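All protein chains of the complex are present and in place, except for one that has been dropped.
Let's look at subunit A:
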Amino acid sequence: MRFERRDHRPLALVIATSVLAVIAALALSGILIALAGAPVLEAYRRILIGAFGSRLSTTETLTRTAPLMLTGLAAAVAFRARLWNIGAEGQLYLGAITVAAASSHLLGGLPSAVQIPLLLLLGAMAGMVLLLVPLWLRLRFQVDEVVTTLILNFVALLFVSMLIDTVLKDPTAFGWPQSQSVADAAMLPKLLARSRLHIGILVAAALAILIHLVQSRTVFGLQSRAAGLNPAGAVFAGVPLGATLVKVACLSGGLAGLAGAIEVMGVKGYVTTDLSPGYGYSGIVVAMLAGLNPLGVVLAALFSAIMFVGADGMSRALRIPSYIADVTVALSLLTMLVALFFTQYRIRR
């Protein structure tokens, strides 16, 4: 048996192998569920019920999908251009705290129609700035951005922690470290009344489509792909490497910052240090799961959200640790990588 590289990747094949990969991941984690002494099919049924069984769980799953989509897009656009942004978590927090600070101290009096777009923009810009610093270090001194972006996550989180314990501390929170709340006018409109589901998921989906179009149709999309695949070749062809990477960084950091802004303005209204259960890092998995395709990110984010929300319900019902969700998502990443291999090669005997 040997492998041959394919000329083309038929779309149907890509979709079919992706679905197969998820099924394979579920089958593999089924072994672990069985080892834990629970009926496997029942466990998966419970996950589905946990994720979609009621109005509450459905809206909760979708609420979780929004930030995952945004951080997934942030990773996907950066990785396409071989800009290894591991810092979405930090960018998310910086976006979140910027929004909280701006709304509670500066823009709180503005009407929603003005304040919301302004705050989203500010949140995105905060994320951009946090990614432009490591990019500058890379372009100027060849510092590896994997290290710098990763480390900046901790810097950002500690910075936020300091702010919400000092200058931005909410005096009415009985001493809990949490930031002052954004103005009521800054809260995103709900998609459904009496739920946490807000319009963030629509914003994220629209951005996914927009980014897909940018990558496949525009000069910037072509150039950023060239820069990622072969920098020397791109420079020879006249692609402005630095400028292209700066644009990519703005897009990637902006998306991560936006995730933070939307999470604050859509759900809680204030910032705590557990605002994100690792959305920034999960975004990397989501992006890889989607094969760095922006439209795939939408589905991959939904899948991750289902697993995380559903696993909580399953865990309560069957007394299996909800960590099984992490295992399943991680396994699906592995099976997806194998599936990607099969979309690029064909088997010959």
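Here is the rule we go by: a contact is a pair of C-beta atoms (placed from the backbone, for glycine too) under 8 Å apart; a residue touches a chain by one contact, two chains touch by 3 or more; residues count from 1.
To be clear about the criterion, contacts and distances are computed from a predicted model.
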| item | value |
| --- | --- |
| Omitted chain, identified by the protein name its UniProt record gives, among "Pyruvate carboxylase", "Sugar ABC transporter ATP-binding protein", "Subunit C of 1,2-phenylacetyl-CoA epoxidase" or "NADH:ubiquinone reductase (Na(+)-transporting) subunit D" | "Sugar ABC transporter ATP-binding protein" |
| Residue, one of A:H105, A:R217 or A:R319, that touches the chain absent here | A:R217 |
| Sole contact to the chain not displayed, among A:A102, A:V239 or A:V285 | A:V239 |
| Where the missing chain touches subunit A, by residue | 2, 4-5, 7-8, 217-223, 225-226, 229-230, 232-239, 348 |
